[in-house]
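Only one protein chain is missing from this complex, and each of the others stays in its spot.
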Amino acid sequence: MTRRLTAWAAALAAVVLTATGCSAGAGNNGSGGEEKRTDMVVAHTAEPVNLDFTTTGGAAIPQALMENVYESLVRIDQDGELKPALAESWDVSEDRKTYTFHLQHGVTFSNGDELTSADVKFSYERVNSDAWTNGLKAKMAVIDSIDTPDDATVEITLTDPSNGWLYDLASAVGAVFSEDAVDDLANKAVGTGPYEVQSFTRGQEIVYAAREDYWGGQPNLETVTFKYYKDPVAAVNAVKSGEVDVLASLQAPELAGDFESPDDYQVVEGTTNGEVVLSMNNAEGIFADKKAREAVLYAIDEQAILDTAWGGYGTLIGGMVPPTAPYYEDLTDVYPHDVDKARELVKEAGIEGESFTYTVPNLPYATAVADIVVSQLEEAGLKPKIETQEFPAVWLEKTFTNHDYDMSVINHVEANDMLTVFGDGYYTGYDYSQIEDAAKKADTGTEEEYVSGMKDVARTITEDAAAGFLFLFPNLIVADAKVEGLPENFVSDSFPIATLAWK
Amino acid sequence: MAGYLIRRLLQFAVTAAAASVIVFLLMQVLPGNAAQVALGTNATPEAVAQLERTYGLDRPLPVQYLDWISGMLTGDFGTSYVTRAPITPVIADSIQVTLIIVIASMAVALLIAVPLGSLAAVFQKRTLGTAISAASQVGIAVPNFLAAIILIMIFSLGLGWLPSSGWAAPIEGFGRFLARLALPVLALALVQAAILTRYVRSAVLEVMREDFLRTARAKGLTKTQALVRHGLRNAAIPVVTVAGIQLATMLIGAVVIEQVFVIPGMGSELVRAVANRDLVTVQGIVMVLVVLVLLLNLIVDLLYTVLDPRVRRAA
Partner (left out) sequence: MTTRLVASRRRADASLVIGIVLIGIVIGMALVSYLWTPYNPTQAMPADRLQGMSADHIFGTDRYGRDTFTWIMYGARITLLVGVVSVAIAALIGVPLGVLAGMTPYGWLSGLIMRGNDLLLAFPALLLAIVFSAVFGPGTGPAMVALGIASIPGFARVARSGTLQVMSTEYIMAARAANRRIGPIAVFHVLPNIAGMIIVQASVAFALAILAEAGLSFLGLGTQPPTPSWGRMLQESQQYLSSHPMLALWPGLFIAAAVLGFNLLGDGLRDRFDPKLKGRD
């Protein structure tokens, strides 16, 4: 009995010793070695539940797949400019309704199929069919007809001229699929992009392998891995201990200071299309009264919120437009921080001490913002009651779909989403008729009319106190100092990996 | 004995069946429409209705229940309508991870607790015994996630010896596997060891008071010799019982540790599935965990019967 026990103990002790012995090597895994690495590990926060953005909402899937696996006819570059992608060029008709795209030559899908105009027609008609259920599909509703005069030309006719459509085309709705590879989109992604998905482990990682036959030339890295960390601190720890080379979006900005040694790390601060919106239910409840909404806007101090909740990273905007958009205008002075005025308005509206529901999705920035917003609102005599809701499930159902809320906070990440967020029937409950005509005119008008028209729309929304615009979400990338080609700005749908390289 | 075994197995089956009904019903009151969540922000009501039809969510509850339970009995946990993938592989993968962590932690915990607890008992009235008792009291009071954070700070961020997160299966390299296993196991094991030390101590104390030990000592054996030769088996009974019960607790307690270390175990899958309103997956995981706990209780009961002659005779 005793001897057997001792043997067991010895064996177990050996195992423990091996564990600590091996670990030294494993921990440094990757950082050593003279030879240039051909792989890279990138950490992300929001994980894709599957690979099919045609039927599944959310930003995570397009972020992983667009430009890397799937491509559209056009793309948006780091400065927010339109650039050719699968279409090497395009012409617009006199009436601005017909677009003629000339496709790149020698493009193949990762399954070997050759790209022809028929694939484009198939893909875009599919968006407008029942096969697509993702709400994004509305962006393609403006298409009237698609013609394919030859294999390399696509002619798309719109019902009305649209200044926004070509930009929309650069997003996931513009992805071109191969007709015989759409059976199992949730698990198999076949596109024309520089990489193909080598393996996808749900909730953990996506491994991309470079395609040798990519039409744009073989990318720098052979293998790229996206790893998903729900907990921002765990992601940071992974960078520090060398398991991850790039943290695509630092969700714990207070930790940026930990990466100050420039020999080891780089912290890149870029911009995004994400407006962190303190939304208020304009349609019913306490905030149906404009005075109440104004009181909130005077009560909140956006700079203090940014400093305490997000480490001071990010930009104050005051409206629903990011500075990279052509129709941006600084609206931060429309409702300055003025607690006295806020108190006055609270009294005028007769809502002093009246309790209201502030639904907070359980996302890092939202919970960080909530504490300070509550403090500022209480100072003005308002009485918010926080209700934390799991994101996506509960927030989507209760706040977003059922509009069962008074106040909420969410980062609206999509490009050109002003008209959606304050559109008809959206959860903000904004009176769309205020901007409907102006918006329509802007979209169908000339480029100048578009810019000035959209500026007016943005100003109207802000002046109506339709919502609080806390700050523009920063794109904070933390990476090994030797990584280059990082996508500094997150202004499209995707996190492009083809440009990544080791110095 | 055989009669007891059959009775106990039957009991297990009935309890598991009752638990499955509870789990199923709990899932029905879960807020958040699964189809809505799967389809995203702007899904049309028609699309939602269609998805519900596709996955049979519009059928009467008893039919859905029977469908679920009969699938599970044949090892098929169904298809998630969020990930569009079968659930069985998810459960099969994650259960291995959790079991490896939990069993390794229990082994390490016993490895720490048995010697320490015995020492504490033998040196009951000396400084060493008191010190061990005090240390174990403090150890029990430390939440395991706090231990995990401290371990990460020391061994990954400070010394850089071990990775702070992640998981590697043994086939990906045994060194990699052990390196990623070490910290989570240690975090769970340290707190667990503190709990077990107390039980080992009192079990050994109990045994030390038994007559046969006095006899053995009277025959000229030292205290330790007598204890090792005769006392261990008797002391093992309560320790095995507690270890079994603790194993069940750890199975769930590992949730927090799995989150801290980003380990794809049952707990992580459960928390993720809850957040995604992935009902079928939640149902499956909760059911598997419940059955595991029941199974552990069953094993403990049976072991108890085998180890303790008095109980065996009574049964």
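Going by the order they are written in, the chains are A and B; count residues from 1 in each one.
Criterion: a residue touches a chain if its C-beta (ideal position, glycine included) is under 8 Å from a C-beta of that chain, and two chains touch if they have at least 3 such contacts.
Not measured: the values here are computed from a predicted model.
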{"item": "Option from B:Leu51, B:Val82 or B:Leu251 whose C-beta touches the chain left out", "value": "B:Leu251"}
{"item": "Candidate in contact with the missing chain, chosen from B:Ala85, B:Val114 or B:Val274", "value": "B:Val274"}
{"item": "Full-complex contact with the absent chain, from A:Asn128, A:Thr157 or A:Ser375", "value": "A:Ser375"}
{"item": "Residues belonging to chain A that touch the chain removed from view", "value": "232-233, 252, 254-255, 257-258, 304, 307-309, 360, 362, 367-368, 370-372, 374-376, 378-379, 386-390, 394"}
{"item": "Residues in chain B touching the chain absent from view", "value": "11, 14-16, 18-19, 22, 26, 29-31, 124-125, 133, 137-138, 140-146, 149, 153, 157, 198, 201-202, 205-206, 248-249, 251-253, 255-256, 259, 270-271, 274, 282, 286, 289-290, 293-294, 297"}
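The definition used in the following text is that only the chains that are shown with their structure count from here on.
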{"item": "Whole-Å separation of chain centres (CA-atom averages), chain A against chain B", "value": "38"}
{"item": "Interfacial residue positions of chain A with respect to chain B in the complex", "value": "1-2, 5, 9, 12-13, 15-16, 18-20, 22-29, 49-50, 52, 55-58, 130, 133-136, 138, 186-187, 201-204, 227, 229-231, 234, 237-238, 240-243, 390-394, 396-398, 400-401"}
{"item": "Residue numbers on chain B that touch chain A, as the complex places them", "value": "31-33, 36-44, 47, 51, 82-85, 90, 107-108, 111, 152, 156-157, 160-166, 174-176, 178-182, 228-229, 232-233, 259-262, 264, 268-269, 272, 274-278"}
